[in-house]
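Note that this is a trimmed complex: some chains were dropped, and none of the rest were shifted.
The letters A, B and C name the chains in turn, as written, and every chain counts its residues from 1.
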Amino acid sequence: MKNVATTKEQGSKNSVWKNIRSMKEFSVLVILLVLIVFISVLSPAFLTVTNLRTTAIGFSCNAIIAIAMTLALVSGGFDLSVGSVLGLSAVCVVVLTNNGWSIWMACIVGILVGIFCGSINGLLIGYLNLNAFITTLGMQQMARGIVYVLTNGGSIGLQDAPGVKAFRVIGSGSVGKFPLLFLVCLVLVVIGDILVRRSGIARNVFFVGSNEKTAMLSGINTRLVKTMVYVLTGALSGLAGVLTASRFGTATSSTGSGVEMTVISAAVIGGVSLTGGKGTVAGAVLGVVLMSVISNILVILNVSVHWQNFITGAILILAIIFDALSNRKKN
Amino acid sequence: MNNEVILRTSDIKKHFTGTYALKGVSVELKKGEIHALVGENGAGKSTLMNIISGVFSADSGSIYLDGTEVHFRNPNDAQMAGIGFVHQELALCQDLTVGNNIFIGHLPTKKSMVDNVVLNNASRKILDQFGESGKNINPAALVSTLSVAQQQMVEIAKALSSDCKVLIFDEPTSSLNDEEAKGLFEIIHRLASQGIGIFYISHKMEEIFDICNTITIMRDGQKIETIQVKDTNPEYVVSNMVGKELGNLYPEKNKSRGEEVLRVEGLTRKPYFSNVSFSTYKGEILGLCGLVGAGRTEIARAICGIDKRQSGDIYLYGKQISINNCKDASKAGICYLTEDRKKDGLFLEMSLVENIVAPQISAFCKNGLLSEKHAEDITAKYKEMLNVKYSSTSQNIGSLSGGNQQKLMLAKLLAMKPKVLFLDEPTRGIDVGAKAEIHQLLRKLSNEGISIVVISSEMPETVGVCDRVVVINVGKVVGEIAGDELTQNQIVTTISEFSDKE
Amino acid sequence: DGLQLEAHPDQTYYMVTFLSGYSFWTECWRGFQDAAAMLGVEAKYGGTTEYDVNSAVTSLEQVIALNPTGMAVTCMDADAYVDPINNAIDAGIPIVTFDSDSPNSKRTTFLGTSNYQAGVTAADYIGEKLGGKGRVACLTRTGQSNINERIEGFTTELADKYPDIEMVQVVDAGNDENEAATNLSSLLSTDSDIDYIFAALQQAVLGTETALSEAGLTGEIKVVGFDTDKTTLDSIKSGSVEATLSQSPYAEGFWSMIYVYMLANQDCIKSADDWYAKGFPSLPATGDSGCAVVTADNADMYYLAE
């Protein structure tokens, strides 16, 4: 106790720095900053408005999904279906609009489709206690299957209709120099981060992920909590699908494929625990940003496409080695 | 205390595959009563409480709360009805802070955001009731950084954080030292005087006779009788609970000792302890004693290679040995019985046999393949020796009663045929009868040449079992007591003398 | 006097693809590089190895942000590429599309053959070989739209022109040759009375050959593959594959470079003053690189020069 008191008495400057250092997001932030400095020195192309804009647009949908994925991971599960559900939602928006639905109704349906897929995942995982890996993998295949059926394996463009122009502004418009899509993502991430850090409901997810039995014995409705987590991943994937449709004005059979792996690994890099109970939205989103800055750097440095996978993989591993070493020092 | 009954069970029956845990139990709890439940390990005490609090559902029988029959479908129902439960096994959310754990299920919120200030202040208030050791717990600290005793206090604080009519304590003091326990007893008395009915499960007779009004004795899933404390004495209770007269609780001490077995010199691991030196001898049971947080656990763990030490030499039979990890230690025959069986003592989801063979799998292998017969034989042998109660060797160890788990953990170490045994809280959660048996067993092992080091928070046990104790305070050896001088008083004096000098 | 080309070592041209890393693009890239060397400009290759519109468009836009002199782009999705291409052109970066087009964009020229047309060519080849009567199957990769278009062209042409040829089944080629072989084997064990198999992507050719050889049907069932990968050409020479389709990747790359160079250095073309800004037609809007059928007779010529 004495030690604690002494530390508190030390200058507040010091303690702010300590606070930052002790943050789970610290090491990914360091890596990110180092990479940014590195690439800015090597090439003036990185710190240009266009480059930052496109990079930001590129990671926005992933970041939105990362908010919900954080909770899924914190609850001790994960959701492999986010990419396909995103695709399915985008396809629904396009197909319905082309069939004469109002574009805004179609958007709502897109999000509802996400919620529907998420609910099935959630009920199976929460109430039937099924394995999250297989359940969401199954949902991934099913959602992707419906996308194939609807698109016939190809792609469908959004036909012009009243409201379509306005709708497309969401995905491709700007406010000043800021892409609208990025602003939407930013708002959601900030709200998500605060809610996950502070809200009572989100705290229950932490309890469930940390020790499900205890949470149950303490009167938390663990099944409902688990179900709601997947409803949320579904809902945000649905939203991301709507935004994707708005950005590209088309839905393809592959829209969203691979998103789940990008988001999960980004979240883990950002300090979210795969075994549950630990993590922040900020960390997961920083992970998403880190991954997209890495691919940006590969493009800017014109690294041979054949080497890109190798380098991405190596950086992934280096990132967690650094994280492990910096944590070890802290303890 | 008035005579109003708050909770009544009638003819509760419960069976698990292979065993009947409860064969029709009826008990009554009155307002303001502190009602002890005693019985051997596996008698069904925890099961009964789990049924009352909605964790299990009974096969038959009924529960009446305030005179009306209740059906709890889950723990939440029971909590809503005002039944609080401090579980026997520590079960906290390790990744969250103390405050969050205390208020789990009913966090204070402001506009649906968790109010950390209120949370920490309220937690502070509850923890402060435990006296000095409670004050040392920071509500904002992660539970994973707490010691076992501190976690137990948090576990209790959890039950105190909500208003209840009935509070159940299932072995709440198994990890607490006397001072902390005293804090708890004050709390319990205060709660009782507010009219709360309390079920209190413990294997420590002194405690029960100190604080309880009523005792219900259980054996083999049945209630033997309920009596008032003022009408009985510990001997009577113990003999009724075991079903036979119990002899001496502690065995004869050894007058002479053999050659030196283990010697540690200048062992240091800051900030936990520094420059610790002592020896153990054949045929002698050594005690390490001190207040909570004295660093006894840490010393034992460092010797057994679990934690890295900064300096210090270890000699076995006079020859220096190098111990850098657990494997080195167990190879050399130095074994450690952990104080936290759930976290690092057992493979809860594996069978009894597998738990027993784990540390020395190769000894049970023929041509690299596990010989199941051999393993089962050994398990059966220790079942006999330690009188373990279970229904089948392929049962998950997690489904055994707490005391039986403790016995099997000991069996696991004994199967390794160790030379030096460090036993950290060896009889935690073990019933009086079995405790006496274990004490006898320790003496027998010691006579067979195993040198034994006991770390126990129960002062009477330390004094009763050990031939000699090394007194530790704040990570330093401050004295050694042996022979007739070994009394509780002398230990306390040694510790306080040192503290005064500081 | 004739036109004199000057070297512009400061000019950088990008070729950008999706699903980069496949051998087809390697051949395009050869052509692109050769033309760039001839013109004395620098050539670079960019793109992503993933098959996802978002990653593809993001890496395309990131290349655009590098402000290259000109770009040759192959479009993973026609509609999704409209905005990025238009934005680049508005920012003064000339773009030609190759192999896969985005016709609604402001791109000046598209060089290539539509995948649909390639499917039609395969159907015509097989249809003629069979004399309009027989049974065929094909392998696709679900969810990859360029391959889906080949299958569409193939099946439509068969149905229209060769009504007596039965399309037995479309089989998924999965992720790798093992899945392709396993799935095709499953078909062969139900129905091996097939005359031709059209493996509509390079990655399915190997699985097809193996499945046939394991079923002892090599030569009995003929194979038409796709792309002129070295191993496919080898198989044509050894007889286990009868023919393959070439979309002339080298030509696509080569002429893309030439076209985009012309767009970036507009005064090379003297058709009209300021022809580009005024919209005077000086470059063809499309250039058909053709789709050739490669058989044992002409396979030698398709090996990439070392």
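In this text, contacts are C-beta pairs under 8 Å (C-beta built on N, C-alpha and C of every residue); 3 or more make two chains touch, one makes a residue touch a chain.
The model shown is predicted, which means the values in this text are computed figures rather than measured ones.
A.B. asks: Please state how many copies of each chain type the whole complex in this structure file contains, using the displayed labels.
C.D. replies: Composition of the full complex, by label: A x2, B x1, C x1.
The rule is simple: only the chains that are shown with their structure count from here on.
A.B. asks: Show which chains lie in contact with chain A and also with chain C.
C.D. replies: Touching chain A as well as chain C, we find no chain at all.
A.B. asks: As a test of whether you follow the contact definition, which chain pair has the most C-beta contact pairs?
C.D. replies: Answer by contact count: the chains A-C.
A.B. asks: Can you check how far apart chain A and chain C are, centre to centre, with Cα atoms defining each centre and the answer in Å?
C.D. replies: The computed centroid separation for chain A versus chain C comes out at 34 Å.
A.B. asks: From the C-alpha centre of chain B to that of chain C, how far is it in Å?
C.D. replies: Roughly 72 Å separates the two chain centres.
A.B. asks: Show the residues in chain B shared as contacts by 2 or more other chains, in ascending order.
C.D. replies: Counting only residues that touch two or more other chains, chain B contributes none.
A.B. asks: State the interface residues of chain A toward chain B in the complex, per the touch definition above.
C.D. replies: Chain A reaches chain B through residues 1, 4, 198-201, 203, 206-207, 209-211, 213-221, 273, 276-278.
A.B. asks: Chain C touches which residues of chain A in the complex?
C.D. replies: Going through chain A, the ones touching chain C are 45, 48, 50-51, 53-55, 57-58, 61, 144, 147-148, 152-155, 157-158, 172, 244, 248-250, 252-259, 292, 295-296, 299-300, 302, 304-306, 308-309.
A.B. asks: Which residues of chain B touch chain A in the complex?
C.D. replies: Counting only chain B, the residues touching chain A are 55, 74-76, 79-80, 85, 87, 91-96, 100, 104-107, 109, 112-114, 116, 135-136, 138, 158.
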